[in-house]
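The other protein chains are all here in position, but one chain of the complex has been omitted.
Each chain carries a letter (A, B and C) given by its place in the written order, and its residues are counted from 1.
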Amino acid sequence: MIQVGIIGGAGYTAGELIRLLLNHSEAEINFVFSTSNAGNKVSKVHQDLIGSTNLVFSSEINPNVDVLFLCLGHGNSKAFLEKHQFSNRTRIIDLSNDFRLEADKTIQNKTFVYGLPELQKEAIVNANYVANPGCFATAIQLALLPLAKANLIKEDLHVNAVTGSTGAGTSLSETTHFTWRDNNFSYYKPFTHQHLGEINQSIKQLQNSFESEINFMPNRGNFSRGIFVTAYTKFEGSQDDVKSLYQSYYKDAEFTFVSDEQIHLKQVVNTNKCLIHLHKHNNKLLITSIIDNLLKGASGQAIQNMNLMFGFPETEGLQLKANFF
Amino acid sequence: MIQVGIIGGAGYTAGELIRLLLNHSEAEINFVFSTSNAGNKVSKVHQDLIGSTNLVFSSEINPNVDVLFLCLGHGNSKAFLEKHQFSNRTRIIDLSNDFRLEADKTIQNKTFVYGLPELQKEAIVNANYVANPGCFATAIQLALLPLAKANLIKEDLHVNAVTGSTGAGTSLSETTHFTWRDNNFSYYKPFTHQHLGEINQSIKQLQNSFESEINFMPNRGNFSRGIFVTAYTKFEGSQDDVKSLYQSYYKDAEFTFVSDEQIHLKQVVNTNKCLIHLHKHNNKLLITSIIDNLLKGASGQAIQNMNLMFGFPETEGLQLKANFF
Amino acid sequence: MIQVGIIGGAGYTAGELIRLLLNHSEAEINFVFSTSNAGNKVSKVHQDLIGSTNLVFSSEINPNVDVLFLCLGHGNSKAFLEKHQFSNRTRIIDLSNDFRLEADKTIQNKTFVYGLPELQKEAIVNANYVANPGCFATAIQLALLPLAKANLIKEDLHVNAVTGSTGAGTSLSETTHFTWRDNNFSYYKPFTHQHLGEINQSIKQLQNSFESEINFMPNRGNFSRGIFVTAYTKFEGSQDDVKSLYQSYYKDAEFTFVSDEQIHLKQVVNTNKCLIHLHKHNNKLLITSIIDNLLKGASGQAIQNMNLMFGFPETEGLQLKANFF
Partner (left out) sequence: MIQVGIIGGAGYTAGELIRLLLNHSEAEINFVFSTSNAGNKVSKVHQDLIGSTNLVFSSEINPNVDVLFLCLGHGNSKAFLEKHQFSNRTRIIDLSNDFRLEADKTIQNKTFVYGLPELQKEAIVNANYVANPGCFATAIQLALLPLAKANLIKEDLHVNAVTGSTGAGTSLSETTHFTWRDNNFSYYKPFTHQHLGEINQSIKQLQNSFESEINFMPNRGNFSRGIFVTAYTKFEGSQDDVKSLYQSYYKDAEFTFVSDEQIHLKQVVNTNKCLIHLHKHNNKLLITSIIDNLLKGASGQAIQNMNLMFGFPETEGLQLKANFF
């Protein structure tokens, strides 16, 4: 059993990690660090865990754990690693956007590998430090990587995505107030969402010729979990060709599947899956992609990366019962 | 056109008052006072009003308006009136619970009348100062008043009520966070909700012999608007008798109606109505009652009271299109 | 008081018409025709109307009413008018898509005018027969008409829109089942929605040179009312220029307003308004547009058209209190 430490234990992604790790046969939670909750039962914050664990939030950090998950706000992972030392054998998986881009990937003597298994499983297997992808970034990349791999993105992309409220974290704001968000719909950061950086980087990694523009419209949906993406572009090939392309690209993927039927968000909620559907209309290819933003879009993928880094079966702890309803 | 002032203009109840007054043929908004928003357009906070009004929040209070609505947090109305003077002819309608109980009804030389038209319309017509009832209190009293009037409440009452999130006001808290409340259900303040005081007071006013206990369980629903009440008690009479009793009691009520069919919350959302349904089962009488907590439970009833105090038709400005869906 | 007849009285749009007409000072409901509900109280189907009306569904049609609203399923209006005769002075407003396109606009000796006031108010004023626009079509056209009028649509348009469940009508289906739709998100009819016909027709009417493609992705949201549209295209001009253009185009519009701030759906729910927001990013112009699909997208606009056809104030009966929460 490897020993796991979690930093920033009171947030949504830490909660999901704890839920997953409690059922993981190869890993054990060594500590959950939270300054604001030190001494409290973990189940006081993550209240579904009553009856499942007696873990208590810790004010101490064990620098010798086998793997450390950083569940901190963007910018804070870097600051944290500058202040705290860990053993050389401690692997680190960071859920923030601090180390995802090539320009940011190194801190001290640590170099982070971008942790999208469908992009570069081998690199993750060999990594000591992994930058876990963003939630929108995961859903959008999984919609586009097979095309990029085949050098087929030649025209601008038009991407619309809707996220649940958990994407905004635990903080309270006007747009996370129930009265505001209930039965509401809105958009934010049109064309400028911060995940565009990692999306472009990965596509370029697979398709060196890529020079198209990704027009990305993020939206706030009135649901808690999940990301729903539609992406389309001008495209020459047939629907059958593109379907073969995607099925081939994802043939060994443990969690990403191509659906013959149209998809809807709740097919993946509370799972680590990504479902993709392909539809050709005239000269356009429409790709739909769905994930649970907290699982495949965050903590589930982090565990998937941990499994790869430690040589565990990739699906260990991640064969989750969907909520579906 | 009477001149209206509103204090505490950024909250939900003030927003509803403004929405109603903009369509009222006999009243005109003179000022909307808000310290935090002074100088801003009212439509910057109450954003549905874009295109409907160019009103600006004021930092000044006009002490000579015809009627003043206090939309302040509980306890703050009293403090406000101790600090500010108004003309003798300025009528005041307070939406807090500061002046609802007999023991609290007087401040300086002002005596507040409890503003539930179905209880005491004449008193309101003659009042200069009105304490607007609480939202739960309105829904529950309207379910019980006809029984009390007939001296028929002889056994304990069992009342369960569910409120929408607007009942908790604009403040952000764990239980108003969308992620928490979406698809959730919970209860609070069992048997001790502060509205029990005014409910008991009104029932006692109609039925001097009343000595039963009101067991009141308030709940938080995952919707924005509305209160749904079920109340039952042991009861001797027939369903037909009790139906006649209620129809007779409410025969002149402009907004309270007895439904022959079972009722559901959305029948009254965005209206000033109360619907009541009666059901006798063996020795139990079940009374269901529904209102919109912000209208009949707050601002709609406040305008109804204003109409009565100024001799306007009771329904003026309150014939609202239901949202229904 | 003009006399109004409604055909297809049990559906959502008929319900909204009835709600609006009950508060209309110049119109009176003469009959509400419904074969399936004949003899029943209207408030038995449109249950928020308990206490508001004693109207009964009729099995008879009065052919001499001043105005007739057809609230029938698509294809059924044509069939209905082929079977039933009305007086020459009976004006007809059809809410289906049977007569919206130039190719379809004439039946017998009746020629229907496309009823979008922001496109052609004069034509409506003079019309005896009006084809009321589709809901998506209204929201999207209001987002695009000012550009078209200025001959400025030169590149392809990318339109994403989300509709509430009322858009699908009263019929029960998998995608309107609460268990399926609650907290879900999905799309349908990509690039091929039937409203594209009327949208293209209106744009072409204003901008003869229009040859661009409208890429339209419709989505099903997990809310009841409303349509949220984002539309973008490559665009040369400045944000200020385009804002002036829109403000100028809509300066006399009674219900369509340009918002300086980003908009969210609930600003217009239960109103006849359309709010539009403009945002320029690099070489793209993003236009956001929101309406209530049942009001500005159906019955509200139908009443607006009736007001224009009969010379009533355009806003009569349509100054509605928003639901907002």
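Here is the rule we go by: contacts are C-beta pairs under 8 Å (C-beta built on N, C-alpha and C of every residue); 3 or more make two chains touch, one makes a residue touch a chain.
It should be emphasised that the depicted structure is a prediction, and the values quoted were computed from it without experimental measurement.
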{"item": "Candidates A:N23, A:S171 or A:Q194 - the one touching the absent chain", "value": "A:N23"}
{"item": "Options B:L172, B:L265 or B:L320, residue touching the unrepresented chain", "value": "B:L265"}
{"item": "Contact footprint on chain A, counting only the chain that is left out", "value": "12, 15, 19-20, 22-23, 44, 46-52, 164-166, 182-183, 224-225, 255, 257, 259, 261, 263-264, 266-271, 273, 275, 294, 319-325"}
{"item": "Touch residues of chain B, complete complex, unshown partner", "value": "158, 160, 162, 164, 179-180, 182-188, 190-192, 215, 217, 219, 221-226, 228, 230, 232, 262-266, 269, 279, 281-282, 284, 286, 288, 325"}
{"item": "Contact footprint on chain C, counting only the chain that is left out", "value": "12, 165-166, 170, 172-173, 176-183, 222-224"}
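What we mean here is this: only the chains that are shown with their structure count from here on.
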{"item": "Category of the chain touch graph - line, ring, star, complete, other", "value": "complete"}
{"item": "Maximum centroid distance from chain C, chain identifier (CA atoms)", "value": "A"}
{"item": "Distance from chain B to chain A - Cα centre to Cα centre, in angstrom", "value": "46"}
{"item": "Length of the line joining the C-alpha centres of chain A and chain C, rounded to whole Å", "value": "40"}
{"item": "Touching two or more other chains - residues of chain C", "value": "164, 182-183, 224-225, 263-264, 266, 269, 325"}
